[in-house]
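Excluded from the complex is one protein chain; the other protein chains are retained at their positions.
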Amino acid sequence: MSDLTVRRKPVIIGVMGSHKGDVDTLADARRLGEAIAKRGYVLLTGGGGGVMKAASEGASVAGGLVIGILPNERKKPLKDYPNAFVDIPIYTGMGDGRNVINAKTAHVIVALSGSTGTLSEIALALKSGTPIISLHAPTFDIPDGSEFYSAETVEQVLEKMEEILATGFPHSRG
Amino acid sequence: MSDLTVRRKPVIIGVMGSHKGDVDTLADARRLGEAIAKRGYVLLTGGGGGVMKAASEGASVAGGLVIGILPNERKKPLKDYPNAFVDIPIYTGMGDGRNVINAKTAHVIVALSGSTGTLSEIALALKSGTPIISLHAPTFDIPDGSEFYSAETVEQVLEKMEEILATGFPHSRG
Amino acid sequence: MSDLTVRRKPVIIGVMGSHKGDVDTLADARRLGEAIAKRGYVLLTGGGGGVMKAASEGASVAGGLVIGILPNERKKPLKDYPNAFVDIPIYTGMGDGRNVINAKTAHVIVALSGSTGTLSEIALALKSGTPIISLHAPTFDIPDGSEFYSAETVEQVLEKMEEILATGFPHSRG
Partner (left out) sequence: MSDLTVRRKPVIIGVMGSHKGDVDTLADARRLGEAIAKRGYVLLTGGGGGVMKAASEGASVAGGLVIGILPNERKKPLKDYPNAFVDIPIYTGMGDGRNVINAKTAHVIVALSGSTGTLSEIALALKSGTPIISLHAPTFDIPDGSEFYSAETVEQVLEKMEEILATGFPHSRG
């Protein structure tokens, strides 16, 4: 396998979504992963199938580094974890507890479709001060002052992502 | 301090909500805690101020056992944690990670008003299969088949709680 | 099942040990659980089999409240978790992550025999400032100033436990 080029102290973009997904959602995830890698950012996901895998594949094929925060541990294999495109598997053994880590680690999170797991990561990200961009993710009462943005297309996601990164990053986000 | 009477293998009711709350919300929380204790159930909260404290006070004054799942550890005091009415402080030191434990441990959760922390607990509870009753909690896209119920009053919460406990508990919920 | 009498804000004693154990170790665990309950203390264990179960049985039969901090979640049954004598199952879904909670929550921990899991709880307890009494637990280089005590019999454990509780508890330990 070929080597990767990674920036020192790279921007980390989280893509959160379901372990399944319809064709359009998976295509969006793949394009998103690809665009993240091409910008020189590192991709962080929950490391499993569906949206997580499609985003990882997109990033990996485009030469990006892919981190997966896994619910299981190495000794206790779990179907689809890590998916084939994860370079750095972080084994937590903490089940849903790992959602907290996803929400706190990414500089920006893109929530792509998804269900209760994704909703928990959105809520935890808002609580943690991590900016979120939703692409067809579950909607909810958004607290005033939250860094929560809605997009309709992958292009809008990327535009908003650059806006967020241009403002205050890396000084305030470290 | 007087002793408590606790059932063996008691029903555990979680009350989730903000560390603050307006007068009406806190009054609801207190009445809810009281009703939980009078039914012989154990109260579980995040152990802090606001809704958590009001529910704990209600349960404690009515002679109930109060468990608090705390974000901090004993050696690292955190304002309002545990509140004065917690009998069993469970120190996790895991910050928001403790929300996962609240969501998985209660037999039924009542979400009372609240913000992003409460929303994360609702989402995690749905993902964990814990039934939820919302009393003015944040609303969101509820996945089909979720055990999620909305109530308008404390009385409606209690009625729904008894319905849930009558159905399948303790056989399916253990 | 009969009800329990529990003190408000009770002393919580952790008994840590293996999910297995020879006849003598299990007999010690059972006697320890019984003595903890008779003193009016609450028993905390990892909630599983072996030493955890024997201590829980001892405490339960003597009328004590038994808390189990479980590695699994309710929806994902795990053999022996919780054991039949746990009154309050705290479902974490965090695997070995739950060892951290055991170590931080108990006012005093008794480590009874055990292997790597118990050793991790001893180390985490020392790091957390929770006093430990070892009864044939794994030995190791004990850092200076640690509240670590060795006992040879259940009676010595109980004597040392009372000494620790008499000094500073509950003022410094809350």
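First chain written, first letter: the chains are A, B and C, and each begins at residue 1.
Throughout what follows, a contact is a pair of C-beta atoms (placed from the backbone, for glycine too) under 8 Å apart; a residue touches a chain by one contact, two chains touch by 3 or more.
The structure displayed is predicted, hence computed values, not measured ones.
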Which of B:E34, B:E73, B:D87 or B:E121 sits in contact with the chain that's absent?
B:E73
With the missing chain put back, one of A:K20, A:K104 or A:H136 would touch it. Which one?
A:K104
For review purposes, identify every residue of chain B that touches the missing chain, sorted by number.
73, 92-97
Contact residues on chain A toward the hidden chain run 1-10, 12, 42, 60, 65, 67, 69, 73-75, 77, 86-94, 97, 100-101, 104-105, 128-130, 173-174
Contact with the hidden chain only, please: which chain C residues?
94-97, 99-100, 103-104, 115-117, 119-120, 122-124, 126-128, 138-141, 143, 146
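Rule of thumb we're sticking to: only the chains that are shown with their structure count from here on.
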So which chains are sitting against chain A and chain C at once?
B
Have a look at where chain B meets chain C and say same if over half of the interface residue numbers show up on both copies, different if under half do.
same
Furthest chain, CA centroid comparison against chain B
A
Would you kindly tell me how far, in whole Å, the mean C-alpha position of chain C lies from that of chain A?
39
Among the residues of chain B, which ones contact at least 2 other chains?
94, 97, 100, 104, 128
